[in-house]
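Worksheet: the structure to be examined is printed underneath.
== chain A ==
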Amino acid sequence: MSILDSKIPDGPLADKWTKHKNTINLVNPANKRNIDVIVVGTGLAGGSAAATLAELGYNVKTFCYQDSPRRAHSIAAQGGINAAKNYQGDGDSDYRLFYDTVKGGDYRSREANVYRLAEVSGNIIDQCVAQGVPFAREYGGLLDNRSFGGVLVSRTFYAKGQTGQQLLLGAYSAMNRQINRGKIQAFNRHEMLDLVKIDGKARGIIARNLVTGEIERHSAHAVVLATGGYGNVFFLSTNAMGSNVMAAWRAHRRGAYFANPCYTQIHPTCIPVSGDHQSKLTLMSESLRNDGRIWVPKRKEDAEAIRAGKLKPTQLSEDERDYYLERRYPAFGNLVPRDVASRAAKERCDAGFGVNKTGEAVYLDFASAIQRYGKEKALTSGIENPSKEEITKLGEEVIENKYGNLFQMYEKIVDENPYKTPMMIYPAVHYTMGGLWVDYNLQTTVPGCYAAGEANFSDHGANRLGASALMQGLADGYFVLPYTIGDYLSHDIRTGKIPTDTPEFDQAEKDVKDRIQKLMGGSGEHSVDYYHKKLGKIMWNKCGMSRNEQGLKEAIDEIAALREDFWKNVKVPGTADSMNPELEKAGRVADFLELGELFAKDALDRNESCGGHFREESVEQDGEQKGEALRDDVNYKYVAAWEYKGEPKDAALHKEELNFENIELKTRSYK
Partner candidate 1 sequence: MNLTLKIWRQKDAKSKGKMVDYQISGIEGDMSFLEMLDVLNEDLIAKGEEPVVFDHDCREGICGSCSLQINGEPHGPDRLITTCQLHMRMFNDGDTIYIEPFRAKAFPVIKDLMVDRSAFDRIQHAGGYISVNTSGNTIDANAIPVNKENADDAFAAATCIGCGACVAACKNASAMLFTSAKVSQFALLPQGQVEASERVLAMVNQMDEEGFGNCTNTGACEIECPKGISLENIARMNREYLSASLKG
Partner candidate 2 sequence: MGGLIRSSIARKVAMALSGLFLVFFLLQHFTINFTSVFSADIFNELSHFMGTNPLVQFVLQPILIFGVIFHFIMGFVLELKNKNARAVKYAKYNGAANASWMSRNMIYSGLVVLAFLGLHFYDFWVPEMVYKYVEFAPEDPTRYYTELLHRFESPVRTGLYALSFVFLALHLWHGFASSFQSVGFNNKYSTGATKFAKAFSIVIPVGFIIVAIVLHFKH
C-alpha cells in the first residue's frame, strides 16, 4: 500500500459523508475559544472557511495579499455555480452531478470526494440566498438556471456575468460579521512566506506585511491554505496579476505533497494576445459558444491575406470557411468540452490558418446566430417580409440582450465591433486542477495543514467542468473543512496558545529573511518580469496544450537553467523594509521557477492523454476516434503526489491508486 492514506470512510458512496460526520471527534464550544486557526487566502474557499470557523467559535486569522479580502480572484468567475437542486425538474440529482464531474474530469478524481461535493452543492445555494446573494430570478420570483458545457441538465445558478463576485461578496459579508464580532482578525496586504512546523505539525506561518516590509510570526493550532491555483506559471493567463503558488509551494517544501501539477485547464475562448507588452489575458464566457460558430479560412492564402490585413473575414463566403469543430465533431460541434476545443484551435493555427497578426487566433462568428434570431424575432413580432437590414437589426438586439456586456468588453479591448465582424479568440491558461495533495478531510501530508479550493487537487480530476470551481471552493469552505478540521483540533484542546518565540519560528524567520536577502542581492541584470516571461514561453511552448517527451525533457533543463540565472542576475530595486511590489513578484517567480520544473516532470511521467493533459505519444491510432486523446487506465489510473527532495527534478513520486466502484470507466467521445 502507498504511504498516502486518503482516509476515505467505508460504506456505500452516498452514506460516506454522513457517516463520517457522525463519527469524527468534535470540540466543545468552550474549548474552541482556546484554539486558533490561520486561513491563508480569502477567496471563495478561504473566505467561507474563515467565516464558518469563526462562527463555530475558533479564533481565526486571515491573510491575503490584496488590500481587501473581497478582491481575491474568485471574484472574476463569470458563468455560474452548479448545484444539484433539480429545480428545473429535468432529472438532476446528486448522483448525476457526481457522475458528470467524474466523467468530465476524465476519470482522474476521487469518487468519494466528488460525491460529497455533489451532496453539499444544494446547501450552498440555500446558504448564499440566505446571505443575500442576488442570484438571477425568473418572473415568478424563483431562482433561474442556465445550462453549461458537457452536461445534459440545467443546474447552473448565476448572477448575470459576475457570479464569482456575488458569491465572494457573500463570503466576505459572512467574514465581516465575524470581524465585527472580533472572531476574525484580518491581515490584508500580507503574504505568507513560509509554513512553520513544530513536532511535525503545522503550527504557524511567517508572513510579510507588504506595506511596511516587516516579517511577522503568527502561530495557530492549524493552518488552512486556500491560496488558489498556479496558472501564472505560464506568465500569461486569465489569473490575476498577483495570483501565485507561494503558500502552496512553501508548504510543499515543508513536506506537503504536490499532486498532479501538470493538470492545467486551457480555456478555449479568450481574447488573443495582441503583442509582447501583454500582461494578462481576458476570458470570454463559455456561454458564447452556444451561439457563436468557430472557423478559420479553408485556404492558407486567405489566412495569410487576412493576417496581412488585405482581406476581411466578412468577405469570405460560406464555402471558403472551415468550421473545423463542426467538421471534426459533428455530434457536439462548437460545444465540445474545453480541452477538446482548445486543442483543435491550436491545431489549425499551428497548421498556418490563424487569423490575427500573430497567427494565433480563430474566429468566433455570430453572423448566423444574428440572422437566425432576427428571423425568429421578426416572425414573433409579426413583421411580414422583413428586409435583410431589419432582420440583422432585430438579431443584433437579441444577441445584445444575451451577451451585451461581453461584446462591449471585447470591443473595448480589441477595438472591433463584434456584431459586424467575427470575434477573434484563442485558448488561454485558466485553471489548474492540480494542487496540494489532500485526504478526504482536506488535510495535506503535513498534519494540521489543510488545503481548500483550487489550491488542493481533489475534485476535478484532469479537467474541470464549467461552473464547478465556485461550487468546490464554497463546499470546501462552508461545509467540509469546518467539520473535518474539528476532528484534528479535538486533540489540541489542552495544547494552549502556541508560542512564537521558539527555535522553529526563529529558524523559519531566518530562512525567510535569508531568501529575501538573496533576492535583493542579485547582480541586477534583468527585471523579474524578464524571467517570468521567459518561463512563461517555455511553459506555453513545451508544457502547454500538447506535450511530448522531448519537449518536456527540454523544458526541465531549460527551467533549471533559467532558475539558476534568476538567482544570480535578477534585479530587485528598492528595499526589503518597505512597500516593494518588485520584491513580492520576485519571491513568487522564484517559486514558479521550481514549480514549473516539477510540472514538466509530472507531465513527462504521465505518458497518457487525459483531460487537459495531452501527450502527443498517446493518441488513438485508428477507428472513429483516430487522432483523439488516448487515456491509459491500466498504467496511469493514479494521483501523482510529489514529495519535495531538494531540486524539483529529484522529487519523489507517490501514487494514490484511484478506485472506481460506482462508475464505469469509458472513453470520452464527442464525435
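The set was built so that all candidates are chains of the complex that A comes from, given by their letters.
By definition in this document, a residue touches a chain if its C-beta (ideal position, glycine included) is under 8 Å from a C-beta of that chain, and two chains touch if they have at least 3 such contacts; residues count from 1.
This is a predicted model, so every value here is computed, not measured.
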item: Of the listed candidates 1 or 2, the one touching chain A in this complex; value: 1
item: Of chain A, residues touching candidate 1 in the complex; value: 48, 51-52, 55, 66-71, 73, 75-76, 85, 87, 120, 123-132, 134-143, 159-160, 162, 164-166, 169, 172-174, 176-177, 179-180, 186, 188, 211, 238, 240-242, 274-275, 277-280, 282-283, 408-409, 412-413, 415, 478-479, 524, 527, 529, 571, 573-574, 578-579, 581-582
